[in-house]
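Note that one protein chain is taken out, while the other chains of the complex remain in position.
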Amino acid sequence: MSREAIADSSFLIDWSRYSRREVLTRIFDVVHVPESVLREIQLPPAIDWVAEKLAEGSFTLFTETPDIEAKARELMALSRSKPLKAIDYPEAVCLAAGLRFGYVVLSENGGAYFAPRVLGLGVVVWRAFEVVVEAWRRELLQDLVDELKRYEEEAVHLFRRRDWEYVWSLVGRR
Amino acid sequence: MGVRMESGGEEVEARELRRRYADWRFIEQLPPKLKAALIYYIETGDLRRAQQLSGLDLDNFRELMRRARVPLVN
Partner (left out) sequence: MEEVVEAFREARELRRRYADWRFIEQLPPKLKAALIYYIETGDIYVASRIAGMSMAEFNELRIKARVPSVT
């Protein structure tokens, strides 16, 4: 697993509301934030938290180069021809950078999440769900079920039955 | 943690969850564009398209979703 991640707006906007959000910077040495993603982040708590992490050095600004931009547009065009939910430029940049540099892509966008599978891309995409599970595996969080429920409550998010079945298989109960 | 494609059943489950938790009284009172965008998200789960329909940026659309108690379900 790469020790570097790149995050899109859908991930950061929700993750910033999670009271255990700091575990992210304990899992990844650095989280890249594309300029196009930063443009989309307008409101607290996300804008304050992202600015704080940039200042501290655990996040770093990712400036899109022409080759990344081109790859992002190619991925957007490709995704439109497939049964995928819409992928816009900022999340396409994350996918392109993930492909180029091996970063783990952090996104809550359904299209971006399934893009590797549907488009045959060699890139790992995690939602908050996978980040919380990884944090639990590393013993950065104690009770996985409680933490996922906390995330649901704080981010106004719901995990599906398939995700909960996976969780029960990990914690060994139902 | 392998990625599996969403099945039709899973899409139905996700839509049911979004419909069930939404604050429909709040949604009904919204201006047409915002109401349509939220309903679009509830029905399809396509966050980006719904946000574009709303005319809001993603951060503000997500805030609207929260106020309408519409959960993000992936």
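Letters A and B name the chains as they come in the text, with residue numbers starting at 1 for each one.
We take it that contacts are C-beta pairs under 8 Å (C-beta built on N, C-alpha and C of every residue); 3 or more make two chains touch, one makes a residue touch a chain.
Predicted model, so just to flag it, every value in this text is computed and none were measured.
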Omitted chain's touching partners, listed by label: A
Among A:Arg3, A:Arg26 or A:Arg39, the residue in touch with the chain that has been omitted: A:Arg39
Of A:Met1, A:Ala51, A:Ala77 or A:Val171, the one touching the omitted chain in the full complex: A:Ala51
Of A:Met1, A:Leu61 or A:Ala77, the residue in touch with the unshown chain: A:Leu61
Chain A residues that touch the omitted chain in the full complex: 35, 38-39, 41-44, 47-48, 50-52, 54-55, 61
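By definition in this document, only the chains that are shown with their structure count from here on.
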Distance between the centres, which are taken as Cα means, of chain B and chain A, whole angstrom: 19
In the complex, chain B residues that touch chain A: 1, 3-6, 10, 13-14, 17-18, 21, 44-49, 52, 57-60, 62-63, 65-66, 69-74
Residues on chain A engaged by chain B in the complex (per definition of touch): 9-10, 13-14, 40-43, 46-47, 85-88, 91, 108-111, 113-114, 116-118, 125, 127, 129-130, 133, 152, 155-162, 166
